[in-house]
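One protein chain omitted, others in place.
Take a look at subunit A:
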Amino acid sequence: MASASTKDSKIAVNYWDPLRDTDSEVLSATASTRIRRDLMTIFKDPPPGLFVVGDESDIRYVHAIIVGVMDTPYEGGFFYFILKCPSDYPIVPPKVKFMTTDAGRVRFNPNLYKNGKVCLSILGTWTGPAWSPAQQISTVLLSIQSLMNEKPYFNEPGYEKERWPGDVERYNEILRHETLRVAVCGMLENECHLIIPEQLKEIMETTFLQFYDLYMETSKNKIDLDGKSYTDPFGAGAVVTFEYAKILERLETIRGNLAKKHAIPVDLPLTDGEGSDEKDDNDE
């Protein structure tokens, strides 16, 4: 199944995987201070679309959601990552696993494998500039965010040009659909039973309500694709069949449930008055 990632034959197959990591060494004082500082940096001045929480029971773990950037095929999607900092962090980079894979079925990017491996040179999982201890958790997440760009097709080495005319747009169509199906509906329904920290769940819920009209509009605009199938150029033969009608139904259901939970009148538009308050509300 997981045919990728066997290139690194001399290293253990899952050396990158924070959830299979057996390192139980005590963190150095530098490592635990650094992890806290790294998190504070993000809390104080959160980069757009990036949310992190420390693990309550084990400071070595950090949970992160990257919200797909506007005008990319990932827009409005919730991409969940788990990081683990090693005992000698920041001398050694964290290990990162991508969790939004529809239980190992979707490869969301040439650099984000469906087994959760994140191919990034600073993590030691890709060629290019290696880790430096001057980098930090936000650097890692921002680098991942930049992989999730407007035309991720070109991330793959050897794909600097389209192999077939229209490849870039077809790949984006696949990603847009899978973003709504897996990274929006799937994440809000938590159909894969991921253990996501409460704070991140709340962020997903409020962000979902803000983006709801956008999700609906995209799905309606793309509904003519329903029934068609595209082959994922990097999916080892995986075929995606478009089902926007189903996505529309799921979006409505999720919104209905959230509206009940957050006591929002269902018939009011949710995106009105966005950013109306001039004052800083940082009291959270």
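Here, a contact is a pair of C-beta atoms (placed from the backbone, for glycine too) under 8 Å apart; a residue touches a chain by one contact, two chains touch by 3 or more; residues count from 1.
The working rule: contacts and distances are computed from a predicted model.
Note on the omitted subunit: UniProt lists it as "Anaphase-promoting complex subunit 11", one of the names in "Anaphase-promoting complex subunit 11", "Geranylgeranyl transferase type-2 subunit alpha", "Vacuolar fusion protein MON1" or "GTP-binding protein of the rab/ypt". Considering the whole complex, the residue from A:Ser28, A:Ser143, A:Gln199 or A:Thr231 that touches the absent chain is A:Ser28. Across A:Gly49, A:Pro90, A:Gly116 or A:Pro152, the residue that sits in touch with the chain not pictured is A:Pro90. Touching the omitted chain from subunit A are residues 28-30, 32-34, 37-38, 88, 90-92, 129, 132-134, 136.
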